[in-house]
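Below is one structure. I have some questions about it.
One chain of protein is taken out of this complex; the other chains stay put.
Coming up: chain A.
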Amino acid sequence: MPNVAKGDGMRGLAVFISDIRNCKSKEAEQKRINKELANIRSKFKGDKTLDGYSKKKYVCKLLFIFLLGHDIDFGHMEAVNLLSSNKYTEKQIGYLFISVLVNTNSDLIRLIIGSIKNDLLSRNAVHICLALQCIANIGSKEMAESLAPEIPKLIVSGETIDAVKQSACLCLLRLFRTSPDTVPSGEWTQRVGHLLNDQHLGVVTAATSLIHTLAQKTPEDFKNCVSLAISRLSRIVTSSYTDLQDYTYYFVPAPWLSVKLLRLLQVYPPPEDPAARGRLNECLETILNKAQEPPKSKKVQHSNAKNAVLFEAINLIIHHDTEPTLLVRACNQLGQFLQHRETNLRYLALESMCLLASSEFSHEAVKKHMDTVITALKTERDVSVRQRAVDLLYGMCDKSNAEEIVAEMLAYLETADYSIREEMVLKVAILAEKYPVDYTWYVDTILNLIRIAGDYVSDEVWFRVIQIVINRDDVQGYAAKVVFEALQAPACHENMVKVGGYILGEFGNLIAGDQRSSPMVQFQLLHSKYHLCSAPTRGLLLSTYIKFINLFPEIKGQLQDVLRNNNNLRNADAELQQRAIEYLQLSTVASQDVLATVLEEMPPFPERESSILAKLKKKKPNVSDIEVVKEGKKSSNPPTLNNSAANTPEATPASAPVPVMAAAPAPVQSASDDLLGLSAGPAAAAPITNNFAAPASFAAPAAPAGGGGLLVDVFDTPPAQNNVSSALAPQAEENFFKFAIKNNGVLFENELLQIGVKAEYKGNLGRLGLFYGNKTSYPFQFFTPTVSCPGELASALNVQTKPLDVNTVEGGAQVQQIINVECISDFVDAPVLSIKFSYSGSMQQINLMLPVMLNKFFEPVEMDATTFFNRWKQLNSPGQEEQKIFKATFPIDSDTSRTKLLGFGFGLLDGVDPNPDNFVGAGIIKAQSSQVGCLLRLEPNMQAQMYRLTLRTSSTSVTTRLADLLLKLF
């Protein structure tokens, strides 16, 4: 038995532990334990009441057995009895048992709470401490309900000794975390802040933890702590290491307290008071300076503690994101750590730098370290460090370095750890899409991705490359060529076959002129993979074959042979069988013209957020933060494929009836896999019908009700009166403003004509589909709609109208027209849509406002409360704020208001305003010339039926315009 220097003399326990350790086998151990359990059970059951010491000893043995991993189903009562012992050690063991085992048995919780309450009220400080420690470690909701009111007194009372205060702070913290509502607020919250000034650093440390958590919930209540925390921090960082005696840790003054204070300050925006702000910046500078001083000790504890404070200071600097010098200094400091011999420091430096990369002030400084980070990716021996390097490369990537970073990540992917491959694939795909050097590069990159890590390329990634190839006709031929080449590899991934099948089916004709990739060669190449593929891929290939029949009539026979093959025609898979039968039939009965119409090239996909980005966000919730910050802060938004694709005229959808046979990349995918924006109304039951359903883009006539997802039609749409005049049509203005919060709906209706609108906006671009419906049974002749931009609008808004193919609208027929708009700068007026036509020999003219308003180029932004307040405060110059107090036009209803604001384009920030009735939102106007961030606060007043609307943006004209638009909605 080892020498138990300061054991508490429970000899029986020591003997038992020795016995267990001497057991040669698991069975022997179990036997010894069973024997002991039987012994204890009989002791507890015996008539003779056990003395406290024995009880303590047996309870302790049970505890030991439990910690060995065995179940304990008795002894709880004896442990609870120990709580009421007046001997400290017995009480202590009782509490330990409860703390370790209480989860497994809660029947006794009332008894336990009773004992704890007694001890809390005890005159003996050590008993109070035991009770507090127990609550702090295991506090539950029930405990919070009965004990929470007792604790604040202990914290703020002048009579409480320091040790009790410390425990009480952390005890209350636990209860607050477990059940925030049960912790009473009151005058103590004011006084607890002053503990930051306490003499005893242990008390200050514990109190800071408590305040930090409370302040996160209600920052307003603890605002005064900011200056207290700054002055405390300032005293610590300027003290010499001897000043704080035992609170100096390896020559670093009070590192724990410093870190806690720095974290508390991260709850708040930078202090407004210039003196406090200056003092804080001095502290931060001092911390950064100290990092450059030679170490006072060679011990790792010294450097760890010093750097712990440094990293927390950097976190605060990043959180404030207002001091360019500090940000750049922080970045340089982290740059030194990137090559430090300590793995831990390299890891943390990579991690912090990733945050710095998202600040506009330090993004450039971070980019300077690209080579080091790439080296880290290649040479670090620890996968968790390499993972950080990948994250940082992703974070620092922009247009200037995308090519190099993507190349390095692709190279690394060849040997990357399996655990991080999928995420890396997503990141490469996103970067390639976000910062394309050119589209051939983009296609090369994605195909490389499939080649290197095909297993990890999720459907989203290969769907996306197809979307982009479809929407960009300058890259289609190239894509067909490279995918054809890639398919020639002896072993190529099934995902490559899918992409190849789809792209060749659409654009195989573009390379068919070359003998080396003649129709027959293409077909044979694809078909050589057919038998190795899974059913969904085969289904896709069958669609490719029917498209080939259209593209290459000369090989129709061979293609029909494949469809006719029993393996397909009688396939056990119903989907394949149905495809083979239907395609074969189609190719037999349809004329070449019909076939050509049915199998016409796919129309462009509607622009929407990249589905891969959505996937990465889902995978790593913190990524989205970075994205949002980046989007919000970069003054020049890098052109993405989305924007530029929508920008090109060829991206407008065909106005002819949409070809139907152009199947989705994998038509057999279930509706949930439909990430391409192909959702053709309700998911069709049989996949094959899905195939024939027209893609949703602009094929369906605009339904009168706003069908655009969130954008519910909150207004009635009264039919407009018939009128013909050169002035604006009646109701035109009213209808116009309804479109402020919806994209689809009826713009105008009279007895003759109905005009529906379906619009989509992305960034500074928009596309409107106008649907002119002839309600009569006679034709409209000389039907000419024109769009004009009066006055200043012409320079602010670029409008391109596609002329109609026809100038007669038959009775009961509908024609559609596509209008592309591009927002150059902010604007007030709307384009004028004027329609002229002749009906029954008389000329009609209708003038309308095209529902394009500034907020259509609005994108929601999410941010946390601190960031919001930060920005809010920064926008305080005259003209940046617009406040309106007005009577409600519509009944005040929280849900409706929410819908309207969301429809308007704001991202709503819940929990920022302490009053839940108020709305706080943020968004960015994405004009081409500038992006204007916009913050909103809307406060309804039910009694008065009034609203107060406050808007802050960096541009006066934007503020005014948005306020005017919003005013009309509430």
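Throughout what follows, contacts are C-beta pairs under 8 Å (C-beta built on N, C-alpha and C of every residue); 3 or more make two chains touch, one makes a residue touch a chain; residues count from 1.
The rule is short, and it goes like this: contacts and distances are computed from a predicted model.
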Remark   = Given "AP complex subunit sigma", "Trafficking protein particle complex subunit 6A", "Integrator complex subunit 11" or "Dihydroxyacetone phosphate acyltransferase", the protein name in the UniProt record of the chain not shown would be "AP complex subunit sigma"
Query = Taking the entire complex into account, which one of A:V156, A:V385, A:V497 or A:L563 touches the absent chain?
reply = A:V385
Ask   = Just one of A:L196, A:A254 or A:L584 touches the chain that is missing; which is it?
value = A:A254
Task = Give the residue, chosen from A:T189, A:S209 or A:S611, that touches the chain omitted from the document.
result = A:S209
Request  = Tell me which residue among A:N307, A:N550 or A:Q731 touches the hidden chain in the full complex.
outcome  = A:N307
Query = From the list A:I33, A:L63, A:L487 or A:L909, which touches the chain that is not on show?
reply = A:L63
Request  = Spell out the interface residues on chain A facing the chain that's missing from view.
outcome  = 1-2, 4-9, 14, 17, 21, 51, 53, 60, 63-64, 67, 69, 87-90, 92-93, 96, 100, 103-104, 126, 133, 136-140, 163, 166-167, 170-171, 173-174, 177-178, 201-202, 205-206, 209, 246-247, 249, 254-257, 259, 263, 301, 304-305, 307-308, 311-312, 343-344, 346-348, 381-382, 384-385, 387, 622
